[in-house]
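Shown here: the complex without one of its protein chains, the others still in place.
So, subunit A:
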């Protein structure tokens, strides 16, 4: 109970919300990192996955990438990038690590979605004289969208988690509140930071959940997580 009241006290102290190390600034950093890297990873992964899925090539790569993303520790990649010459360039190691770990779920789910389109539908569209481009935009992509959006959702939650770990290697974001708490041996601050991070991650997940439930029928994400 002591830890709970300590965390509540830490969170309700006004000075902890403002300034460079304040929750407000860290929250903004975290949101910027997450959203920016999500857009960047989507720009990289989705076109590749859609083209590969359309052509039916590179399936082994697309599927195994997800397994690689699970086996390689995010923390190890963050530290390795920090020790490379890139490490001297501010937030770049963090951004690269975040993108590296957001790409696999995006690529895999979009690819599986594209390949999951009913072959009869594709043949019918071809029979109607659609070109490859028309087939992708009008048939395959709309039908693959639910699974593609599931990939975006998984990537978003992964980004929140990896951005938190970035604090361990000197990056910004909400994780800094936790690491600072560890350095100060302040359990209250550690727990308070963790609560903020957990709430941020859950809100992100909830936003996607509400979006997929209330969104148009064709965009409703389904399938495995």
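Couple of notes before you dig in:
In this section, contacts are C-beta pairs under 8 Å (C-beta built on N, C-alpha and C of every residue); 3 or more make two chains touch, one makes a residue touch a chain; residues count from 1.
Note that contacts and distances are computed from a predicted model.
UniProt lists the omitted chain of the complex under the protein name "ABC transporter permease" (options: "Phosphotransferase family protein", "3-isopropylmalate dehydratase small subunit", "ABC transporter permease" or "ATP-binding cassette domain-containing protein"). Interface residues of subunit A facing the missing partner chain: 2-4, 59-60, 62-63, 66-67, 69-77, 79-80, 82-83, 101, 104-105, 108-109, 111-112, 115-116, 154-155, 157-158, 160-162, 164-165, 167-169, 175, 178-179, 181-182, 187, 190-191, 193-195, 197-198, 201-202, 205, 223-225.
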